[in-house]
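Every protein chain except one is present and positioned as in the full complex.
Per-chain residue numbering starts at 1, and chain names A and B are given in the order in which the chains are listed.
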Amino acid sequence: MQCFSLNVGVGMDYNWNWSVFWDFAPGESASYLHWLVTGTSWTLATTLLAFTLAFLIGGTVGTLRTSTVRPLVWLGNLYTEVFRNIPLLVQMFICFFVVPELLPLSWGDYLKQDLPYPSFFSAVVALTLFTSAKLSELFKAGIESVAYGQRGAALALGLRPTQMYLNVLLPQAIRVVFPPLTSEALNTLKNSSVALTIGLMELTAQARNVSEYSFNTFEAFTAATVIYVAISLLMTFVMGRIESSLAVRGATR
Amino acid sequence: MIQMKNLSKWYGDFQVLKDCTTQLSRGEVMVVCGPSGSGKSTLIKCVNGLEPVQEGQISIDGQPVTGRGVDLPKLRARVGMVFQHFELFPHLTIVENLNLAQIKVLKRDVTTATSKSTALLERVGLKAHAHKYPIQLSGGQQQRVAIARALAMDPIAMLFDEPTSALDPEMVNEVLDVMVELAGEGMTMMCVTHEMGFARKVADRIVFMDGGEIIEDVKSEEFFSAPRSDRARSFLSKILQH
Partner (left out) sequence: MFDLDPSVIVRAMPALWNGLKFTLLLTLVAMSVGIVVGTLLALMRLSGNRVMRGFALGYVTVMRSIPLVLVIFWFYFLMPLLLQMTFHTERPVQIGPVMTAFVTFCMFEAAYYSEIIRGGIQSISGGQKQAAQALGLRPSQAMLYVILPQALRRMLPLLLTQTIILFQDTSLVYVLSIADFTGAASKFAQRDGRLVELYLFVALVYLVICYLLSRLSKRLKRSTERTA
């Protein structure tokens, strides 16, 4: 356990301590490193679960918005505008504080008292709704950009609308949509940190914890920064591999 | 006036100009022609330093263009250039297009610049469009504005890089007419063009290029009546069929 005291000029006595992560907080049974690992797990769990659900919901809503059935388009637009234009923080507050109050008494009580990990639950719900609205925009744009003629050609061959979507439009749209999709995946990772305001002990919250207990603020936040950058790079890499495996030869885009 | 000696230029491994040497005297009109890919556009862009050369020297009115420590912007202000795709500044009005360089480079004040611009616009027949934006003008009109914009700098020479190639046929003549008039006033001009009718009427010298080399560099009448090389002969026969 090394402790360097760095004196730069007058009055600067920040104690640099890069091995702080192996220290234990006063009275705690886990090391600071363990705190960060826990935080990272919550961050990853929230991000991956929310993004997957948002992908499915956003894909569905986006597709609905391109259909010829007016009520469906209208519903899809309503969903998208509501969940896209309310800040994520406010949505998290509403999920966590407001919804339990508005639900029938028994449900509300369950959410407030018996639900395990209520912060995680609210965080995932809010993040899913918010991200799915953004993804529905992406999917709508992607489907509309796929060669106009594809729609007519598919219908002329006698495909029913659902078949046309599943077999012709969506496969091509997914490839168009991939770059901004990767970008939104990274946004979801970053947005997961907002959940610290409703009590989720994700990575940023843990980093602040470590800094408050150990006073090694610089080391704590650097560690969090490095971890976020590492996860970003990993996600970009994975999305890139998925994108290559979807490549279709001979497509016009 | 404009001298080029032993110019050679490569794009990576590909040699686009091979040991080109020629010169243009004051008041002369030179037309550079040749098949696509012959390097003629590249050559003219080297004259005012828009394209760098790896070997050779260029000088304008005794001032070097190549070499270290050359103040290119200052040199370029003395030579006007007209581009194939007009390249007017879309966010400025016509008169602002003409004023910009006068004010920022020649340090003229707004009033002087505007009166010069208006006079030039009148000369090319476009004074009525002074406060419009380029997008509101036709291709031929835009190119005439581009010529006026270059003339606003009182250049000692004018470079034309395929000025009519991007124009619809019915607009080609309005631009060529301006160029003929300019030549008649004694402007030193170097034109890259396919318009052989124009060349015949106005050019003093023809430079024929192919594959990055200068194949012929002769007086205009000689070129049209008795081209020396086979390549020039076949080029002329293809072009002059129309």
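Here, a contact is a pair of C-beta atoms (placed from the backbone, for glycine too) under 8 Å apart; a residue touches a chain by one contact, two chains touch by 3 or more.
From a predicted model like this one, the values you see are computed outputs, not experimental measurements.
Remark: the absent chain touches shown chains A, B in the intact complex. Screening A:Leu56, A:Val69, A:Val229 or A:Ile242 for touch with the missing chain picks out A:Val229. Listed here are the chain A residues that touch the chain not shown: 8-12, 14, 81-82, 84-91, 93-94, 97-98, 101-105, 186, 189-194, 196-197, 204, 207-208, 211, 217-218, 221, 224-225, 228-229, 232. Within the complete assembly, residues 45, 48, 50, 72-81, 83, 85, 87-91, 100-101, 104-106, 135, 149-150, 153 of chain B touch the chain that is not shown.
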